[in-house]
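The complex is shown incomplete by one protein chain, all other protein chains being positioned as in the whole.
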Amino acid sequence: MARTQLTLIQLDNYGPWTVTPHPRPEVDLQTLQSRLYADLSQLIGRDGGYVFYTRFDNMIAVTNALDMTAHERIQESVRNRYPVTISLTTGVGDRPDAALSDATERLQAAGSAQDSDRTEILGGEVVDPSAAGVQVAHFDVNSATEQYTDQLSAFTVYQQINRGYVALAGHMLEAHGALTFFVGGDNVISVTPDLTHEDFRDAVEHVQETADIELRVGVGSGATATEAGMGAKEALEHCRESGEQVALGAEPAAH
Amino acid sequence: MARTQLTLIQLDNYGPWTVTPHPRPEVDLQTLQSRLYADLSQLIGRDGGYVFYTRFDNMIAVTNALDMTAHERIQESVRNRYPVTISLTTGVGDRPDAALSDATERLQAAGSAQDSDRTEILGGEVVDPSAAGVQVAHFDVNSATEQYTDQLSAFTVYQQINRGYVALAGHMLEAHGALTFFVGGDNVISVTPDLTHEDFRDAVEHVQETADIELRVGVGSGATATEAGMGAKEALEHCRESGEQVALGAEPAAH
Amino acid sequence: MARTQLTLIQLDNYGPWTVTPHPRPEVDLQTLQSRLYADLSQLIGRDGGYVFYTRFDNMIAVTNALDMTAHERIQESVRNRYPVTISLTTGVGDRPDAALSDATERLQAAGSAQDSDRTEILGGEVVDPSAAGVQVAHFDVNSATEQYTDQLSAFTVYQQINRGYVALAGHMLEAHGALTFFVGGDNVISVTPDLTHEDFRDAVEHVQETADIELRVGVGSGATATEAGMGAKEALEHCRESGEQVALGAEPAAH
Partner (left out) sequence: MARTQLTLIQLDNYGPWTVTPHPRPEVDLQTLQSRLYADLSQLIGRDGGYVFYTRFDNMIAVTNALDMTAHERIQESVRNRYPVTISLTTGVGDRPDAALSDATERLQAAGSAQDSDRTEILGGEVVDPSAAGVQVAHFDVNSATEQYTDQLSAFTVYQQINRGYVALAGHMLEAHGALTFFVGGDNVISVTPDLTHEDFRDAVEHVQETADIELRVGVGSGATATEAGMGAKEALEHCRESGEQVALGAEPAAH
């Protein structure tokens, strides 16, 4: 039964920091942002969570199985190793978008993202991991290498992939309250409520019709994002072998 | 005089590697990709270049002032520290999209991105750094924190920012052959041919009309991406202070 | 009751790799080694373990509370992100040196460190975390900044600190079977069996007499290295404030 815990990760007062006292070199900012993302991936991933970089100064994580103490340790670890601090607020919901709205509102209630006094906010609802699970769908583009990467200019391919991502993300949000993220290459991960084979077939058809991009999708579920996501990857491998567009992994035996 | 050298960075045979012999955990792939991007930012940034992560398995860099020997050292450094290798091909042009097309075609001519025998390709045209320069435009969203980050759910903000990015990137490519990249927060960087104040005003208006998002832009030029980009950042600071929508930095004295 | 689980971490066939087909640049090797150490610190640290870099191609970790599955995940994570692989073998003992000998013998029995067929060895005894604990002593040099860093040439200071380390490490090994590691600055951490206040006073006096270096030491114990080590740090802070040479932290209430 999907009931997702989402964490909003926001760098405290980051925008002003990047230009104080003068604009900092872009290369250093890019390095800082991508390494912080990598570290958060590792820190949250150890307990089965997924982090998505989205805007880098605001990141979204699936954190079923991480309680508030685990969040606090992550907050401390960033403080000890970076020149910036992070706020972490959580929300829980049957629909991921509702969970994230709760997390966001909690942070907004504490002050502005550019309020220098609002630092290291921590709080929010956490889910009982024994009573809840996550559903993850892993999409990729059929024949992406043959049709795109090996044929078109690299920027055009990027635009095409992004076009497909936008069409899919919009559909999944509006139809189901799912949150959808590009994760590199031609791969897109959607964190969903409990959806059916038919729901995913509709999503794939929607992208085919509106963006003319042919997707495949493997779906998994589990107690954590990692467990669900690994099931989704295996189901997607099944698609690659069988030629099916949609494959739902077997429910893990024990959770 | 803008004449841009672009480098296409492609991970060799990366897709198959991620699922051999079984799908590798997403957390490890995300960590690998973002750290490799950070390292390339540093390696290329030391000589004044910019790297944009785009799809992570294919990245695009502005490399005026990096000759083929510098590219070869970067290729070697990645080989010595990562489980994957990279191919690097370059192109040069007055329009960045033409330069990238040349770089891409060179790599495609050497084989498929998923050809296990096509590894560590290196080559392409390099520009004479004394005879060429780069123009960089740094856009951000007016009142992004007040109107978006502090008001809407984090995923909605991300979608809005991405919508603005897509509108801008499409316009800049079609109208000018410029390549445009999201770089975190509400920041977008465009690598352009020589464009005028009016060209940028039109771009800002286009995004206002088609996506209802209000941008500002600072523009800089210089011998390298770093030089041009720092000029753009300073010009954007000028916009923030003066309220202007478009500011062009002074041409650096000597290049 | 101290009963320590040690893990030997050995890079597989690393020496030959560093010179094949030609010697790899030292800068890349140093970067690889120190980043791998940082990653292992994080991976093992999340479960309360400590890693010491020692020779970098062979590292020693205190891993009470990490079972063999946790070791296997760490092994996999390194394989997915580095050009080298690691072997991990464990041992358990009341004396840390005995535990490490067991771990080492297990790895040696599987083949040579430079046997290209002996990769990713995993195995060894693990301790029941509910029945065992760790004792950690954290030493530093009295007035190190005033007497050394601010007075002598940086290399001379390094030699002096190393001289003190060698004297201490030899004494702790011979007298108690403890394993002692330099951890930066003027800090040394010793992983010990259950030792008394008097044992530590003797150790401090031994270093004073043989190397003319004045140490202080805080001692902690706990279920994991992190728990014991944090107790040791707090006890050492107590020494700094009170002027005592040796301070034993209170036993944590529940473990």
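When the chains are written out, they are named A, B and C in that same order, and each has its own residue count from 1.
The rule we apply is simple: contacts are C-beta pairs under 8 Å (C-beta built on N, C-alpha and C of every residue); 3 or more make two chains touch, one makes a residue touch a chain.
Source: prediction; values computed, not measured.
Asker: For the full complex, which residue in C:80, C:101, C:208 or C:245 touches the chain that was left out?
Answerer: Only one of C:80, C:101, C:208 or C:245 touches the chain omitted from view, namely C:101.
Asker: Considering the complete complex, identify which of A:13, A:31 or A:145 is in touch with the unshown chain.
Answerer: Answering carefully, the residue with contact to the hidden chain is A:31.
Asker: Residue-wise, where is chain B in contact with the chain that is not depicted?
Answerer: These residues touch the chain not displayed: 39, 42-43, 46.
Asker: Where does chain C touch the missing chain, residue by residue?
Answerer: Looking at chain C, the ones touching the missing chain are residues 8, 10, 14-15, 18-19, 22-23, 25-27, 29-31, 33-35, 37-38, 41-42, 45, 50-51, 53-58, 60, 97, 100-101, 103-105, 108, 112-114, 145-146, 149-155, 157-159, 161-163, 166, 169-170, 173, 179, 183-186, 189, 226, 229-230, 233-234, 236-237.
Asker: List every residue of chain A that touches the chain not included in the displayed model.
Answerer: Given the touch definition above, chain A has residues 24-25, 28-29, 31-32, 35, 76-77, 79-83 touching the missing chain.
FYI, only the chains that are shown with their structure count from here on.
Asker: Suppose a student superposes the Cα atoms of chain A on chain B; what rotation angle should they report, nearest 5 degrees?
Answerer: 180
Asker: State, to the nearest whole Å, the distance from the C-alpha centre of chain B to the C-alpha centre of chain C.
Answerer: Inter-chain centre distance comes to 43 Å.
Asker: Roughly how far is chain A from chain B, going centre to centre by Cα mean, in whole Å?
Answerer: The mean C-alpha positions of chain A and chain B differ by 23 Å.
Asker: Could you work out how far the Cα centre of chain A sits from that of chain C, in whole Å?
Answerer: Comparing mean C-alpha positions, chain C is 36 Å from chain A.
Asker: Mind pulling the chain A residues that touch 2 or more other chains?
Answerer: 42
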